[in-house]
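Removed from the display is one protein chain of the complex; every other protein chain stays in position.
Right, chain A next:
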């Protein structure tokens, strides 16, 4: 019983072999890809392992405390930053092994030519509550 974040990157993840950007796919391939993601989330709900899925807008703003009585300091959009998060899925699973399996399955979403895109996903465990019995 552990929660994991599966992180999808717009940028900053290693590029898989034979990578084709999404705008070079056919519309049908894009539709099939999105349907795969939906089906995957629906399947996880049926297995009782789904917690959350969210997508993020690619453009963001850097914000910083501006000092007493002053407005926040902003900067951005941060187009030049290396790492850009596209979205995530949170799962609640019985083992690390199971989390790896599911991440691999999500990474097999179809892309150009209907072939698995082999996208690199970042798998990060949640910090849990401390156990009661420690000694």
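FYI, contacts are C-beta pairs under 8 Å (C-beta built on N, C-alpha and C of every residue); 3 or more make two chains touch, one makes a residue touch a chain; residues count from 1.
Going forward, contacts and distances are computed from a predicted model.
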Using the UniProt record as the reference, specify the protein name of the hidden chain from among "Nucleoside ABC transporter membrane protein", "RNA polymerase sigma factor", "Cytochrome c oxidase subunit I" or "Monovalent cation/H+ antiporter subunit F". "RNA polymerase sigma factor"
So one chain is hidden, and I want to know which residue out of A:17, A:75 or A:135 touches that hidden chain in the complete assembly. A:135
Please identify which residue in A:20, A:37 or A:51 touches the non-displayed chain. A:51
Against the chain that's been left off, what residues of chain A make contact? List them. 1, 3, 44-52, 92-94, 125, 127-135
